[in-house]
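Below is one structure, written out as structure tokens, with a few remarks after it.
All protein chains but one are shown in place.
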Amino acid sequence: MTAPLTERAARRAEGDEPAVRLDGVSKIYGQGKNGLLALDNISLSVAPGEFVSLLGASGCGKSTLLSLVAGLDSPTAGTLSVGGRKIAMMFQEPALFPWLTVSANVEMALRVQGVAKRERRQRAAEFLDIVHLGGFGAKRPHELSGGMRQRVSLARALAQEADVLLMDEPFGALDAMTRDLLHDELERIWQKRGLSVLFVTHNVREAVRLGDRVVLLSSRPGKVAEEFDVDIERPRVTDSPEVAELASAVTARLRQEVLRHGS
Amino acid sequence: MTAPLTERAARRAEGDEPAVRLDGVSKIYGQGKNGLLALDNISLSVAPGEFVSLLGASGCGKSTLLSLVAGLDSPTAGTLSVGGRKIAMMFQEPALFPWLTVSANVEMALRVQGVAKRERRQRAAEFLDIVHLGGFGAKRPHELSGGMRQRVSLARALAQEADVLLMDEPFGALDAMTRDLLHDELERIWQKRGLSVLFVTHNVREAVRLGDRVVLLSSRPGKVAEEFDVDIERPRVTDSPEVAELASAVTARLRQEVLRHGS
Amino acid sequence: GSSGTTGTPGSGGSSGGGDKLAEVRLGYFPNITHSTALVGIEKGLFAKHLGSTKLTATTFNAGPAAIEAVFSGAIDATYIGPNPAINAWAKSKGKAIKIIAGAASGGVFLVVKPEINGVEDLKGKKIATPQLGNTQDVALRYWLQEKGLKTDTKGGGDVNIVPQENSQTLQTFATGDIDGAWVPEPFASRLIQESKGKVLIDERDLWPNKQFVITHLIVRQEFAAQHPDVVKQLLEGHVEANAAINADPADAAKTVNAALEKLSGKPLKPEVIDSAFKNITFTNDPIASSLVGSADHAIKIGLLEPVDLNGIYDLKTLNEVLKAKGQPEVADK
Amino acid sequence: MAVDQAPAAGQPSDIHARQLAGLDALELGGGTSSGLASRLWGRTWPMLLAIAIVLAIWQGVVWSGRWPEYVFAGPAETLGTLGERLTDPEYWQAIAVTMRRAVTGFAIAVVVGLAVGAVVSRIKVLRAAFGSLITGLQTMPSIAWFPLAILLFGLTESAITFVVILGAAPSIANGLITGVDYTPPILLRASHVLGFRRLQLYRHVILPASLPSFLAGLKQGWAFAWRSLMAGELVVIIAHQSSLGERLYYDRELADSAGLLATMIIILVIGVGIDLLFETGDNALRRRWGLQQVRN
Partner (left out) sequence: MAVDQAPAAGQPSDIHARQLAGLDALELGGGTSSGLASRLWGRTWPMLLAIAIVLAIWQGVVWSGRWPEYVFAGPAETLGTLGERLTDPEYWQAIAVTMRRAVTGFAIAVVVGLAVGAVVSRIKVLRAAFGSLITGLQTMPSIAWFPLAILLFGLTESAITFVVILGAAPSIANGLITGVDYTPPILLRASHVLGFRRLQLYRHVILPASLPSFLAGLKQGWAFAWRSLMAGELVVIIAHQSSLGERLYYDRELADSAGLLATMIIILVIGVGIDLLFETGDNALRRRWGLQQVRN
């Protein structure tokens, strides 16, 4: 179980050191008049152990935000801090190493940690089980379907055992059933490890189902449009009326955002 | 407007020549004991002008089916015919040419048809407008977000002006708003051109929203588990109760399929 | 720097600076004009005189590599043609080498197509030489100049001179790309026998006493200074080898051909080696006048910067050896 | 239009049949459906046919009488000479000596090339300083290096090896650098997030990702090594060790057309053999990366 909502909200309000903190972060791609302002003065923080869902129209800057947090790119302006925490990331594409087997791909996350070979293999198998790819360890990425690759990528990110987990549309290529199963698994692992999660998705119900908080980004440039606290008791069910209700509120707000910017 | 449902159903029943016809098609990847039976004795046909949605768990063989129809691979057993029709396909990945600009990527579809340069550029711009990427023609694929790339890929597939359109999770990386807008566009083009569409998705509502028929595949091996005729008047709305109702019926059946095969 | 060769692998084997040198390294070409070396090595004549000093023979295929080896101290002495010797002398400003004996003379011809009957027919023809500025090249140009025909180093003029490797000359003469060639043995004999060439000029006829140097023996100065005894022993072998050739040319030819086969995998045809052997004189005399004369010619036709050849010869030891054998001494002028 | 019928083996007819024929050309060496013997034969007969055609043309030219036999030897004479040589144990020794030198030199060149390529491709300043020098070195004819080689190593095999390394290492380094440059950024980003840095990043990600290009560089490097060796074996002749380079020289020196052609055949055969080795590696790589599976 997570901490009661009020407690978490209080912790955030009290200025307890956040796991991820962005202060007036902007990101411009390119230069001069070709420059594209992808993120504009974003301030956002994720408390330790908090699960934040990130929603926004296509191209609004969600992936950009994650790669700034992961340290893969530097902001054009503003301050960003993760307080020295270890960060795991699941990219929008599977980003698997084509020359390695599925199992070896997951093991790569353990390799840097200096885990011995035998244990590596065993733990990789466990993580593959979690994503329902038990028997596929010996295959190569090109022998998998799109959704299976995405799950390998998830297994690899989980295997990193980081403090902060960044996920970019992790379940986009999965059917509703598999998705539900993985929601449960992810929630379980998040709670067990006390992870801080920044979770990008286009599925509003998914965002509400999983998040302690849902952050809405507006488009061009990306700004924080609104934040919703999700005050629904866990365990939650995607099809529950509470989730549906909040989801439709968020959707309405999102629609408003998209329409405001025109097509 | 499409032909009335009864008429279409009748046409199918009468054995009118289908646009795509699979007869007992099987596909085995690899050989011997390493072989994987991806599709098992699939019989399926798509009538001219019909919109068929294809649903199934991750890894059940949907992409495999599409690549057989596109002639990118040959079935291990069974007969497949498209009656000489021209086929366009949108892959699960964007599959853009990294060395070409966005506009040139769309133009590639017109290039084979021998369209002159000026017209090519103009028509590419039109298709980019359709997918809401008006100003992005001069960018390169790596400068786009995931969802934008997917839309470029859609624009390219539409630009092919084929008789049969195969789409593999075309809107998987898009937010709900953009998705809705593109549903309308796709429906419009489909009706205008009289396309036959085979549409893979994980979103059951989307399948119902768009399809004349929803085909459910079971997993390992992929077989046709059930077909649903969608008897809802167009124009349809994703959030309408009719769509929701049929969608939950389909979901229930899908859940049953997935559970039957275990995790 | 006089520290010269220290540290060069196996340099001189001068291990202790003691009385007896462990090894002397001699270079030569697997070539008929180097028969002195071939016979001397095959018949063990060098070894006989060197005693406990081991003879390590190294073959080269071209002058530059041999000179590079001498310069770097990788060999101590080598048989070599006149041009590389002059170049080495000039480049090192007289510091690197000395000529200590002659080895062979003669054996160079102008071979032409049968339809060419005299110098007047050469106008507008293509004649090959082994290499721009080498002895044969200089000889041809000087001779043509004396005959009133103009040439230039760019292949123009009345007669087009095309420098090319001798082996290639065999081919281009056969295919008719060239009309003649000023070449040494055994290529001259091969041109005559294989491609029906005919001799227009025997270079011997152009020199006083019908003698001009084609091969001689040079030594690294430093080595000579450190091991005069070894140089003397080498020369004793050298003189004996030449004597052996001249005593029984037929047998020497056989020995040479056997050695060539061993080194190059294929013997010369008997006719070729016999005819070539007849055209070469093996002599200890370096025929200093021809070296100096050739250099003068080269300077005259502008192929050589004036170079002071004074002191290039050191024939004192050779003369000692010859004297001891009761043979006539040779001169360095 | 009637429904197309095709056998159960699964040749879709109509437009597909044609499309597949087009794609078939892409799928090379991946014929896993036939037995080993027939695959070997499928691999061999085109080669044999090619050889037969070359021999026929060659004989034709000789019979045309365009050039005398001693200038351009015919197949019969050449193959006779070749046969003679191949029955001579000394010739085999010459080949062995050359192969030993080639392999030694190449092996060291691989190490050197790998090290240089690794350092230059990853360190900006070194790249700017030496990047272009690598190609510069490649264009330097081996012959120019020999004076230096002899100065440094004397008339030893090391001098030859030195020149061989100078010939091959730049190619190998360049192959690696190209591979590194074209490593897909997403893989670099993924490994950065996974925590790979510096040497580990290099070993576990960049090197394997560059393998195809590196392999191509190795192949070129071998060719450079071999050519440098042929030149080197002339300049530094080591007593009691006949070598292929020397043989080649003498064949030319003696204007022995049949001998020269025989030596050329030997060199070609060795070159083709080595290429087959590289090809095996390359095929294995492509299979692992899923690059042979063009059609699914």
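Letters A, B, C and D mark the chains as written, and numbering starts fresh at 1 in each.
In this text, contacts are C-beta pairs under 8 Å (C-beta built on N, C-alpha and C of every residue); 3 or more make two chains touch, one makes a residue touch a chain.
Remember, predicted model here, so these are calculated numbers, not experimental data.
From the options D:160, D:207 or D:248, the residue with contact to the chain not on display is D:248.
Although one chain is not drawn, the whole complex shows that of D:91, D:153 or D:226 it is D:226 that touches it. Contact with the undisplayed chain is limited, among C:40, C:84 or C:180, to C:84. The chain not shown here touches subunit B at positions 67, 70-72, 86-89, 91, 93, 95, 97-100, 108-109, 111-113, 140-143, 156, 160.
Residues touching the missing chain, restricted to subunit D, are 19, 22-26, 28, 42-47, 49-50, 67, 71-72, 122-144, 146-147, 151, 170-171, 174-175, 178, 181-182, 184-185, 188-189, 192, 197-198, 201, 212-213, 215-217, 219-220, 222-224, 226-227, 230-231, 245, 248, 252, 257, 260, 263-264, 267-272, 274-276, 278-279, 282, 286, 290-291, 293-294 (touch as defined at the top). Contact between subunit C and the unshown chain involves residues 1, 3-4, 7, 63-64, 67-68, 71-72, 83-84, 87-88, 91-93, 95-96, 126, 131-133, 154-156, 160, 162-165, 168, 171-172, 175, 177-178.
Just so we're on the same page, only the chains that are shown with their structure count from here on.
Rounded to whole angstrom units, the spacing between the C-alpha centres of subunit C and subunit D is 41.
Distance between chain centres (mean CA atoms), subunit A to subunit C: 83 Å.
In subunit A, the residues that reach two or more other chains under the touch definition are 93, 143.
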